[in-house]
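Here is the structure we will look at, set down as structure tokens.
Of the protein chains in this complex, one is absent; all others appear in place.
Naming follows writing order (A and B), and every chain is counted from residue 1.
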Amino acid sequence: MKMILAILRDEDSENVSLALVKSEFRVTRIASTGGFFRRGSTTLMIGVADGQVDVAIQVVRQACAPTNEGEGRHATLFVLNVAYFEQI
Amino acid sequence: MKMILAILRDEDSENVSLALVKSEFRVTRIASTGGFFRRGSTTLMIGVADGQVDVAIQVVRQACAPTNEGEGRHATLFVLNVAYFEQI
Partner (left out) sequence: MKMILAILRDEDSENVSLALVKSEFRVTRIASTGGFFRRGSTTLMIGVADGQVDVAIQVVRQACAPTNEGEGRHATLFVLNVAYFEQI
């Protein structure tokens, strides 16, 4: 099991969340702000099976709108190992 | 040291937080929303010693109200390894 933390621009968060849910990933959304300009961002926590990490990242990639040149990054993804997972 | 990320229904978050604090766990609460229906949820970050993970999870389990059938899950827990921990 892995935990993907995806930090997205607010304008992409809707599309990315929907695309992940359609692909049956479980998504939790957290409001965040980024860096120097305090631009609004959304942090998604996505719990995925080890074998599904690449699929989830591909879904995020495809659901992000193209940025104009010079606008900077779309999304930053951190994948963490999960030592134990349980649903109560 | 471990970090437990516990994603709870809003209606359970009060009881679970109090139960953890009473058991002397350190809890940080973050407002979140979940999945398809954007239902409000609360994400708890709980820093625990390795030997206390099972105790903390048991506290969460017992503090969640029983759900009615078909209402879905109570809580999702991800346990992460902590490489380094410091209090300043």
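Here is the rule we use: a contact is a pair of C-beta atoms (placed from the backbone, for glycine too) under 8 Å apart; a residue touches a chain by one contact, two chains touch by 3 or more.
Since the model is a prediction, treat every value here as computed from it, not as a measurement.
Remark: the residues of chain A touching the chain excluded from display are 2, 5, 7, 30-36, 38, 41, 43, 53, 57, 60-61, 64, 73-81.
Hidden from this view is one chain, which touches chain B at 1, 3, 21, 26-31, 45, 47, 80-88.
Definition applied: only the chains that are shown with their structure count from here on.
With centres defined as mean CA coordinates, chain B is found 21 Å away from chain A.
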